[in-house]
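Excluded from the complex is one protein chain; the other protein chains are retained at their positions.
Moving on to chain A:
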Amino acid sequence: MATALPTTALQKSTRGRGPGNPRPRRHPLRTAGRTVPLLPATILLAVFLVGPVIASFYGSFTNSALTGAAAQQTHFVGFDNYAQLFRTPDFFKSVLLTVIFLIGSAVIGQNGLGLGLALLMERASRVMRGVVGTFVVTSWVLPEIVAAFAAYAFFHSDGTLNEILGLAGIPGPNWLYSLPMLAVILANIWRGTAFSMLVYSAALSDVPDDVQESAEMDGAGGGKRLVFITLPLIRRSISTNLMLTTLQTLSVFTLIFVMTGGGPGTDSSTLPILAYQQAFKFSQLGLGTAIATILLVVGAVFSVIYLRALKPEVD
């Protein structure tokens, strides 16, 4: 039964000693019986996860619509949806906004701030660690719609941020209208940094103290120790976390939807928002589905890179 597995997996594994397991290929019926508990999961995943993915690929090549003539007679239109999508100036703007959002809030913001927080917390007092941890994690644990309202109020032109800027004598801009991308990027950093902070804190606590100490003995300063010792030691966590935060940020919808609605105009419409607007606001189901398919492909590519880089021990 294990013949297909690489030998390393065989040696490593301590599992797989089920009843009567050691003799392979003895009871094909028993093997079949053992897969029965997988059935409910397989059915659920097939209908509600694989189903939409197939529907997405298929639907993006048809003229399906929610209302009107096309709703009755859906037929195959080839690459028409994609061609129409690529002719829409909003699409490329949206791709650009999505990339800005990903780099600004996930790669630089959440990862940078998360790593910074984890490093600072190692050196801070216990009380301060507790206080920072509480606020950062609370922002992350709150339901997304509540976090979105809190961020909306904070960045509103009459909100707390402008009040504080006003106290300092700076006239605050109308964040949600004149700088919508900056506002949603900052809000998403606020919302999501906790995850990176937790991952990096766990990674840093695995870095042995004696390595740091001997480097310090050899005269390596704090910055050098960070670049040449700490970061290389936690590089696995960094790549994992970069991938996961990027994937999470790629599918952020509620935060932007509540704060700016993708507006003004389409100035903060990242791809998930654009897909929603095209499908449900402008009844362009085909365009919405095409965007969804593109997002799925991008997500899948990221996932494959992530799985290959991580090589999780599946056995």
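The rule is short, and it goes like this: a residue touches a chain if its C-beta (ideal position, glycine included) is under 8 Å from a C-beta of that chain, and two chains touch if they have at least 3 such contacts; residues count from 1.
To be clear about the criterion, contacts and distances are computed from a predicted model.
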Missing subunit (named according to UniProt) among the choices "NADH-quinone oxidoreductase subunit M", "Carbohydrate ABC transporter permease", "Amino acid adenylation domain-containing protein" or "Acyl carrier protein": "Carbohydrate ABC transporter permease"
Touch with the omitted chain, as defined above, among A:L85, A:A106 or A:L250: A:L250
Option touching the unshown chain, where A:V53, A:I170 or A:V227 are the choices: A:V53
Sole contact to the chain not displayed, among A:Q110, A:N188 or A:S237: A:S237
Interface residues of chain A (partner: the chain not displayed): 1-2, 4-5, 13-19, 21, 31, 33-35, 37-38, 40-42, 44-45, 47-49, 51-53, 55-56, 59, 64, 66, 113, 117, 120-125, 128-129, 131-132, 135-139, 141-146, 149-151, 153-154, 156, 158-161, 163-164, 190, 198-199, 202, 209, 222, 237, 240, 244, 247, 250-254, 258, 271-272, 275-276, 279-280, 285, 288-289, 291-293, 295-296, 298-300, 302-304, 306-307, 310, 312-315
